[in-house]
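Only one protein chain is missing from this complex, and each of the others stays in its spot.
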Amino acid sequence: VNFASDNAYGVSAPILDAITRANEGAARAYGADEITKRVEAGFAALFEREVGVFLVATGTAANALALSAVTPPYGAVLCHEEAHINVDECGAPEFFTGGAKLVTLHGEGAKIAPESLTAALDGLTPGNPHQVQAAALSLSQASECGLVYSPQEVRALAGIAHARGMAVHMDGARFANAVAGLGVSPAEITWRAGVDVLGFGATKNGALAAEAVIVFDKARAEELMFRRKRGGHLWSKGRFLAAQIEAHLQDGHWLDCARHANAMAQTLADGIRRSNVARLAWPVQANEVFPILPRTVHERLQAEGFVYYEWPGTQPADGKIGPDEVMVRFVTSFATREADVERLLRTLRAG
Amino acid sequence: VNFASDNAYGVSAPILDAITRANEGAARAYGADEITKRVEAGFAALFEREVGVFLVATGTAANALALSAVTPPYGAVLCHEEAHINVDECGAPEFFTGGAKLVTLHGEGAKIAPESLTAALDGLTPGNPHQVQAAALSLSQASECGLVYSPQEVRALAGIAHARGMAVHMDGARFANAVAGLGVSPAEITWRAGVDVLGFGATKNGALAAEAVIVFDKARAEELMFRRKRGGHLWSKGRFLAAQIEAHLQDGHWLDCARHANAMAQTLADGIRRSNVARLAWPVQANEVFPILPRTVHERLQAEGFVYYEWPGTQPADGKIGPDEVMVRFVTSFATREADVERLLRTLRAG
Amino acid sequence: VNFASDNAYGVSAPILDAITRANEGAARAYGADEITKRVEAGFAALFEREVGVFLVATGTAANALALSAVTPPYGAVLCHEEAHINVDECGAPEFFTGGAKLVTLHGEGAKIAPESLTAALDGLTPGNPHQVQAAALSLSQASECGLVYSPQEVRALAGIAHARGMAVHMDGARFANAVAGLGVSPAEITWRAGVDVLGFGATKNGALAAEAVIVFDKARAEELMFRRKRGGHLWSKGRFLAAQIEAHLQDGHWLDCARHANAMAQTLADGIRRSNVARLAWPVQANEVFPILPRTVHERLQAEGFVYYEWPGTQPADGKIGPDEVMVRFVTSFATREADVERLLRTLRAG
Partner (left out) sequence: VNFASDNAYGVSAPILDAITRANEGAARAYGADEITKRVEAGFAALFEREVGVFLVATGTAANALALSAVTPPYGAVLCHEEAHINVDECGAPEFFTGGAKLVTLHGEGAKIAPESLTAALDGLTPGNPHQVQAAALSLSQASECGLVYSPQEVRALAGIAHARGMAVHMDGARFANAVAGLGVSPAEITWRAGVDVLGFGATKNGALAAEAVIVFDKARAEELMFRRKRGGHLWSKGRFLAAQIEAHLQDGHWLDCARHANAMAQTLADGIRRSNVARLAWPVQANEVFPILPRTVHERLQAEGFVYYEWPGTQPADGKIGPDEVMVRFVTSFATREADVERLLRTLRAG
């Protein structure tokens, strides 16, 4: 049973069906097809406003392209030190921006603390030619530790950024889980709170390979048309990207998938809390659970074939990890079965 | 009926089935899955030697990544002036190489004439710091005009390139059609003839979105692992790229698809020749047919709903296009039906 | 005696004196010194308007920086195929723009023919994501063949470019020679004719190492502050760049130097014409002379120690070069002595 990541399981049934259905007849290539047009309209409806939509296959592409549209080569992207764009993308943002610098910030649970943002900006003087120029703030929603930013928190950080003329990027690889966890509308947690460009993730939430860069400021959007092609991310048979997203959005399938994943994470977290065997590093607000396990329990879980990662990131502020303990990450997804969660909990408590 | 491109139709049945079958259970992410391993072994068998294999979703990505592995930023890629990498990729090779220059060559039918290569190299002095350094030769197999390079032709051009220390890249977006047209083995037309790195195309030949960069010199391969990720081209659910390629290679499906496309192109070409209505700009050696049509015929075809492109490239050396004529491109694919070809021919002759 | 290039001789006496004078006491670093401020005011006076001024040490830096301010990475710079930026800068424009493409144009005497520009633009569709987007037109004033563009010619080409939303760049490595040759004001041949950004050369005209990027649209200027530093082109002891330019502009020294160089070129050209030994490939409009010499004369000149280049560029349209002939380039400068020109002419006629 696999709790390693929400990319361990494949494609949800409605999305796979949509791919098959999209395979009828000929279609215009390179995103000029009818499904892509419907998806563009669908995102406008979802976000309750006009948006620019650029479909790509990976979250790294979505992040890097989005950042390249708002960060000049001599710019800086401010992000949490544990952000995916900083530690897991092999320098993709640097590549797509033409060599911008990622300036890293601190904050508990991989969420940016406003004072860390302010302090970093105090050290970067606008117009000083010796320094990179603060251009973008990137927020991961949900964060790498499975925490979410509330609309108020996004608004506060975005306000600081906008006051400096910066753009606000949201890495939404787990946007659906965050929206489901927060119980807010997509508009409320994005452009209404100050987000300028969003990577809307579907791959971790049941798609085969599909993400959307959503640009709320259309004037910033046009150049992504060229940057996407130039990055090799414009599919010739673009209908198959669009079909995934269309099924993902259809009848709230994206939120159903995310709610299921989140519910499985809550069940897991509740069971761990009640077990008295382990404690949780952070509250569970989306679909990731970070227990601190006795090493013996960890070894038993592995012996039983459970697949998951030891977590190398920073420790929680209030939860020192002892020498006989190990912090791990369990990720749930649309495909996680309650029976598997129960089996995990039984094995965990078995000692 | 669509003859616009071999990307107008969708996915072949075996490949779509393979995607569905790959959707069972959990798998390791990012290309560490079992299907990807089998595909790597499959390419080694196909090419009769060890190879590096890097799966990506688009031909532009395959070309740009391959070139980035063999061309430094201060290097030059020599290619035909009509090559896809020069005119249709919005500068992707320049982007992935960090700003290398494409030096364009001439030659009939979008095939590089050896004397054009030699002349260009004569103008680029090795070690001259004022000039970009000749680093790669890129051949399109089949060419943008549907012509193929024979093994002898590849060997001659590769010999010139290798004598200058250059690498040889083959853009194989239509590699299957070229192999089928030539009746050679994949090894014979690639590394045995001097090709160092190949973009092996599947998307135009029945895949959903799948191409493979094949590196014959493994020492050059390792860095592509990083460049692919950095370019946003490493899929988390990599098994779905691999499943497409596995089905594509299985039981010669890739060659069956290409042979069908080529046969449809020959049928179309034969019918045009016999019609006395139009003439062909170039011989048909793969799956593209370039007739020079009377404008009245062109208008009739369009009125009947046939979809295809007027061709803006250079004219054939021996086929001046008159004021009442128009050169067009018909592309056939795995999905082209003989009945549609016959209908096209009937409409064409109907005047 | 050296006619190889106008960089073969060193620094004019007034400029060398200015460097020595600037060495008094302390000064603010990085261009915040008083001399730099005076130079900025000086350029505003020279060009009869506000301008952005960015001093650098080389012409390649001036060109590449200027182009980077007006060309996005997915853009195209249209220039003559023999332009210095295309053939002599090892890809500097590609580097500084983040991988833009140079699209090359034709035209006699290394001057862009309007119809060549129009034809190239016809092939580049605005908004087509598969193509680089036409962003800048670059004119070399004087051209690589020593010809100048008249204000009318600049205006015609700039008009075509502006109609497409492109910026107009002027490579003025020999701007002084062109202005002297044309007898126009700097304003008249630049912004009043449609030039948006100019590389104002001083190095070839008596400076040690000093060029200025002149930006006529100040909104485009600010980012050059960062790009210059990021390119390693912001001098800490910036007063020594500024002192060169100040002396260069002082009392028309720059035009005196250029007029002397041009006069020497005319003397040389007149002598060659009268000699009946050789003919000239192009009219002499600045400080370069391109005679087509009998090979025996060429060998005699070399035997006598004259230093100059055989010219590998394209042949003049109306001057076929015979098998016993060689086209060469003589460049005159502020330091060329009339006696040396006379000696060259005597040697040339001596056969």
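By letter and in written order, the chains are A, B and C; residue numbering begins at 1 in each of them.
The rule we apply is simple: a contact is a pair of C-beta atoms (placed from the backbone, for glycine too) under 8 Å apart; a residue touches a chain by one contact, two chains touch by 3 or more.
Here the structure is a predicted model, which means the values were calculated and not measured.
Of C:Thr20, C:Gln152 or C:Asn276, which one is in contact with the hidden chain?
Per the contact definition at the top, the residue touching the missing chain is C:Thr20.
Have a look at A:Ala22, A:Ala83 or A:Ala100 and name the one touching the chain we're not showing.
For the chain that is not drawn, the touching residue is A:Ala100.
Looking at the full complex, which residue from B:Tyr9, B:Phe43 or B:Tyr74 touches the chain that isn't shown here?
Going through B:Tyr9, B:Phe43 or B:Tyr74 one by one, B:Tyr74 is the residue touching the chain not shown.
Can you list, in ascending order, the chain C residues touching the missing chain?
The list for chain C reads 1-2, 4-5, 7-11, 16, 19-20, 22-29, 56-62, 64-65, 89-92, 95-96, 203-204, 208-209, 226, 229-237, 239-241, 307.
Residue-wise, where is chain B in contact with the chain that is not depicted?
Within chain B, the residues touching the omitted chain are 30, 72-74, 98-99, 127, 129-130, 132-133, 222-223, 225-230, 234.
Could you pull out which residues of chain A are in touch with the chain that's been left out?
Answer for chain A: residues 73-74, 87-91, 94-95, 97-102, 123, 129-132, 312 touch the chain left out.
In the analysis below, only the chains that are shown with their structure count from here on.
Report the chain whose mean Cα position is at the greatest distance from that of chain B.
Measuring from the centre of chain B, the most distant chain centre belongs to C.
Hey, how far is the Cα centre of chain A from the one of chain C, in Å?
Taking the mean C-alpha position of each chain, the two centres sit 51 Å apart.
Could you list the positions in chain C whose residues touch two or more of the other chains?
Correct list: 73-74, 98-99, 129-130, 132.
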